[in-house]
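Omission of a single protein chain aside, the complex is shown with its protein chains in their original locations.
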Amino acid sequence: MELIVCLKQILDPEAPPDSYTIDQEANRIFLPPEIAPVISTFDETALEAALRLKDTHGGRITALSMGNKFVSDVIKKALAVGADELILLEDVSFEGGDAWSTAYALAEAIKKIGRYDIIFCGRQAADWDSGLVGAGIAELLGLPSVTLAKKVDITDKTVTVERVAGDGFEIVKVPIPCLITVSNELGELRLVRLKGVRRAEKIQPTVWKPEDIGADPSRIGSRGRLTTLHKLFKPVKETQCEIIEGEDVAEAAVNLTLRLREAKLL
Amino acid sequence: MTEHKGVLIIGEIIEENLAAVTLELLGCGRTLADKLGERLSGLLMGSDTRPHASKAIAYGADKIYIMEDPLLEDYQSDLYLAAVEKMVRRVMPKIVLMGQTPMGRDLAPRLGFRMHAAVLMDCVELDIDTQTGRLLQVRPVYGGNARAVFTSETRPQMATVRSKAMSPLERNSSRKGDIIEIKPEIDPSAMRTKLLEKVKEEVAGIKIEDAAILVTGGRGIGGPEGFEQLEDLAGLLKGAVGATRPVVDSGWCPTSRQIGLTGKVVAPDLYIAVALSGSSQHMAGCSGAKHIVAINSDPQANIFREASFGIVGDWKKALPSFIEKVRELLKE
Amino acid sequence: MDFRLDYTEDQEQFAREVRAWLEENVPEGLEPIKDVKKMSMEQWEKRREFTRALGKKGWLYPRYPTEYGGGGLGIDAHFVLIEELAKYDFSLPPLYDMGILCAPAILACGTEEQKKHHLPPMFRGEVLTWQLFTEPEAGTDAANQQTNALRYVKEGDHFVVNGQKIFVGSYPSKPEQFYLLTRSDLDAPRHQNLTSFVIPADLPGITVQPLDLFILSAFPATTGPTGANIEGVKHTVFFDDVKVPESCMIGKEGEGWTVTTATLDVEHGGGFGGATGNWVLEGFFEQCRNNPAVLKRLRENPQLVECVIDIYTIAQIQRLWGLRNASGVGGFYAGPQLALFLKISGTRIAPQMAKVLGPQIFADEGPWNMENSLFEIGQRCAVALAPGGTPESYKINISRALAMGR
Partner (left out) sequence: MYLNLDLSESEKMLKRTALDFMRREAPNETIKALLETEIGCTDDLWHKIVEMGWAGIIIPEAYQGEGFPLTSAGVLLEALGSGPLPGPYFFSAILGSLIVMEAGIEEQKQEILPNLAEGKQILTLALTEPEYSWESDGVRTKAVEDNGDFVLDGVKLFTPEAKTATHFIVAARTRNNADPVDGISLFLVDSRSDGLSVNRIPGFLSGRSFEIKLNNVRVPGTALIGEKDNGWDGLQQAITKSIPLLCAYKVGGSQAVVEIALEYSRSRVQFGRPIGRFQRVQDMIIEMVNHADAARWTTYEALWKLDTERPAAESIYLTKMISSTAYWEVCTLAHQVISGVSYSEEHAVSFHTRASRYLFHLLGDPAYHRHKLGQLLVPQ
């Protein structure tokens, strides 16, 4: 089994809302330096899906990530949980792109890797929350794809996927090679064991530049964008919360009910 | 190259009727088309679509294209992609809208890359930039901690829209519009994935996405037993019970009840948030609620910045008397 | 993790370069002096000459940008300079030069032209700066600039300044420039009515008078040579209708508080004082190990051993936090935390040391003083808590850095 998992290092979405600051001119969002970045939670779930297949069917997992200012002990977690190789697309010309530039760069890198049965992606990146790159790679490589997987199994050449849909799930069959985006329902990424920490120490990531994957400069980074970001802002909350008081909490609750009736909400 | 004109909605038929989000898309599409001075059309696929087509016209469409084929009855990536791509190349719309639904999340990205046209996912606001005539697409990012305004450089300009972010028009059966049947010419060999089975997860009572009143519990509830009280209150109000991610992760509630970035998006009229802090990941799923009522012991909890009404205190003391009073009021 | 302070190969190489340079450039007859009270004017002039020589080499402000005359060096080189200069009882920057406070304010809030004008002379040691913050009314609450506060009125392209500042500067000689905080109208809201200036010290209408304080000179807390602030005689400065050109204003009018906070964090930053140990304390432990009289007392009275343990514990924490700050892993509150700790420990160590070593420690001359009045200097620090900011002002900074109540 040759598996590829696409990962993205992002600002920690669990950071407290007030710690985010936005630079209005540069349309960029920041967190204080001491809050370390994380691997996008959905990509971690995609990695877990690949690891479970490797546990049962054996094979090799290549983790692939595009980005900049990688924090080594964050991104090398992929190796620590069981990926066999980590490839980083890191170059200033990759910066400032949207889903189209990212999907193109990752697709070119996957072509260079050459062998793959299943490509795993997260259902969306937990920073820009779009969910475009997985489908983009599938389209660019001419692969069938299944999105929002919550269970993945393989029997000889076909993959059986339970896909989240409405109030239940669909069971879908897809031949390899294919691309699968994974949803959080699949479960949390396994914890890093001490053996994994040792393993991550020993394996060094491979870094590729655009020229290493023969990428067309006009289609990566900001030049490859199909969308323009005009404004980034914090939604301002105008609501003024009316705190209902009372002798004690129980009485306050009664007053709340009356207030809601008065506001025709009950 | 002929000029792109008009707004095209990709409709969905769920459990034999027009999906709520499709009506919302028609409402929003109508406004955009009027601002552009152009026509609003829709596409419905599946079998026995004609009755839904006329309903779509009553909700604002000028023209509805229908594609009938048993193979299109259930959503299948490759066939729907091929069908929709054909329609879009034929109609040459300026704007294509889909719902942010399991279908939309799968189809829109593929279509965007297939046609090398930008798609903005999960938009909550759409407008036309009066000077440039371009579609302004506003979507939440960073788990709801921020919002971004985009435009697309390519045509058609495509977007999926978060359910309950837009409102449908009043139904007007006297509206006139034409229904045009298109032969889908399905090529079954294009189908690379095969749907084997659809499994329904039985959910007691009303689905949380459709409930007008929601009672949601957070980690502060402390355990599955606490949720029984929430069920009583929801039952009284003919609403449903929702949960935050920590609650679902701890196994106190099924995943189908989870509200938030990684759960469902709801926009009820009344959202009663009990013992939950209101993290941005959770608010991403319920900030669309018309009125939020918060019960939390921590006055600084973020939920109080989102709520219109609230009590500061222990929910175990507040809920019993709240339920009693509601029961009393409903009797009158 | 690595706690070693010994030089790396590069540092060793740089240290050789520094030592060689010092041999040629330390002015003839310049004596290492630990007790600032014993500084003669002649020694003071030699140190000024030495300051200019260091400045020309870029080693006076080693980590500031070369573009403005700084050394452009890293912490490794800065550390070597501190160690090598300590052998001449010389600290960086020298002689209570408040350039260490004024420079970051200019860098942060000054115009490009002001940077080019003010910074090179300061970094080359040609200009010494005194900071004029404290007023009779505004002590720890530096923003509370009241009645006889320094006030200014804008007249055309210059300002007219009146009022008084106290507890200023340290050395008998006058500096070339003042860095001061003044108030515009008296009733504007707090923090919005302040403006900062860097002015020549000899503008007409300025008078400087020494304040005779009983602690004629206080020794740098317990930080030894690595402490930046060797205290001396304090002064008060009067302003009578002093005309200050607009070009002397740092930052915009009313932005004095932002300019000041850029400074306070440095002054109260505590740097990594104490990281290299502290020769007052080392002297003390030497006495405990080898002075027969002290050893006899320690063996007879276990309570005195407790004093030794208390001093040892404080010294270790101070040293370790200094290393932590030097290694940059302490977090925002680490600077003021160490500065506060250095100050408070002075008051704790002094009585313990007095119990163990006996009354000789108060003699600063003659046969009685111990290790050329090493401990007499140590005792002064326990009294001079205010210079460089009162302990309470540090607590305010720590609480802000830890976002208490925010």
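Letters A, B and C mark the chains in the order given here, with residues in each chain numbered from 1 onward.
What we mean here is this: contacts are C-beta pairs under 8 Å (C-beta built on N, C-alpha and C of every residue); 3 or more make two chains touch, one makes a residue touch a chain.
These numbers were taken from a predicted model, which means no experiment stands behind them.
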Next item on the list: Indicate each shown chain that the hidden chain touches within the full complex.
Entry: A, B, C
Item checked: Candidates A:195, A:209 or A:223 - the one touching the absent chain -> A:195
Check: Of the listed residues C:86, C:320, C:363 or C:385, which contacts the missing chain in the full complex?
Finding: C:320
Check: If the missing chain were put back, which residues of chain C would it touch?
Finding: 1-6, 8, 11, 75-76, 79, 285, 288-289, 295, 298-299, 302, 305-306, 308-309, 312-313, 316-317, 320-321, 323-324, 326-329, 333, 337, 340-341, 395, 398-399, 402-406
Next item on the list: With the missing chain put back, which residues of chain B would touch it? List them for me.
Entry: 222, 298-300
Notebook entry, point to check: Tell me, which residues in chain A touch the chain that this view leaves out?
Noted result: 36, 72-73, 76-77, 80, 188, 191-195, 197-198, 200-201
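By our rule, only the chains that are shown with their structure count from here on.
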Check: Using CA atom means as chain centres, which chain is nearest the centre of all the protein shown?
Finding: A
Notebook entry, point to check: Where the centre means the average of the CA atoms, what chain is farthest from chain C?
Noted result: B
Note to self: Measuring centre to centre with CA averages, how many angstrom lie between chain B and chain C?
What the structure shows: 63
Item checked: Distance from the mean Cα position of chain C to that of chain A, given in whole angstrom -> 50
Checklist line | Distance from the mean Cα position of chain B to that of chain A, given in whole angstrom | finding: 22
Note to self: Which residues of chain B touch chain A once you look at their complex with the stated criterion?
What the structure shows: 14, 77-78, 102, 105-106, 109-110, 112-114, 116-122, 136, 139-154, 192-201, 203, 207, 237, 255-256, 261-262, 269-270, 279-281, 287, 291-295, 302, 304-314, 317-322, 324-326, 329-330
Item checked: chain A residues touching chain B - in the complex, by the definition given at the top -> 11, 13-14, 17, 20, 22, 27, 29, 41-42, 98-100, 103, 123-124, 126-132, 134-136, 138-140, 144-148, 160, 163-175, 178, 183-185, 225-235, 237, 239-244, 246, 248-254, 256-261, 263, 265-266
